[in-house]
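With one protein chain withheld, the remaining protein chains of the complex are depicted in position.
Let's turn to chain A:
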């Protein structure tokens, strides 16, 4: 299985995120205390602001902007080396600018990691979440440029 991309190795805090992406929903963990309601990422057991353990997962629109990006070149793990050079971006969510997700900007939901030419990428570019179910059945969020 050397040539498969790495699946997310999830944990009890992170599992709901991946359950929601399998339903094509982008949700971020939030404190459920009415007076607080602070979003947090990556998910954790309790709210660092009000210390409540009462949480919910709030749905996001999936709109974002590229905060930064890199273009990795080999040496890389085999599955990634085959598609290199490719992009990895940090996307800042329009709904919550301090929540940022790492992901790939692709030409279509199932496209290769290198499907968008690097010169099409720039910090600040608008992107939209799309969903791709990998051959092993995991659904991961990816990003498409609003203006390719």
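Following the convention adopted for this analysis, contacts are C-beta pairs under 8 Å (C-beta built on N, C-alpha and C of every residue); 3 or more make two chains touch, one makes a residue touch a chain; residues count from 1.
Here, contacts and distances are computed from a predicted model.
K.L.:
For the chain omitted from this view, which of "Lipid-transfer protein", "Aldotetraouronic acid ABC transporter membrane protein 1", "Cell division ATP-binding protein FtsE" or "Bifunctional protein pyrR" is its UniProt protein name?
P.N.:
Record says "Lipid-transfer protein".
K.L.:
For the chain left out of this view, which of A:31, A:101 or A:125 touches it?
P.N.:
Checking each option in A:31, A:101 or A:125, the one touching the absent chain turns out to be A:101.
K.L.:
Given the contact definition stated above, which residue among A:34, A:48 or A:137 touches the chain not shown here?
P.N.:
A:48
K.L.:
By the contact criterion defined above, which parts of chain A meet the unshown chain? Give residue numbers in ascending order.
P.N.:
Here the touching residues of chain A are 5-11, 14, 18, 41-42, 48, 67-73, 75-77, 80, 83, 85-86, 88, 90, 98-104, 113, 118, 123, 140.
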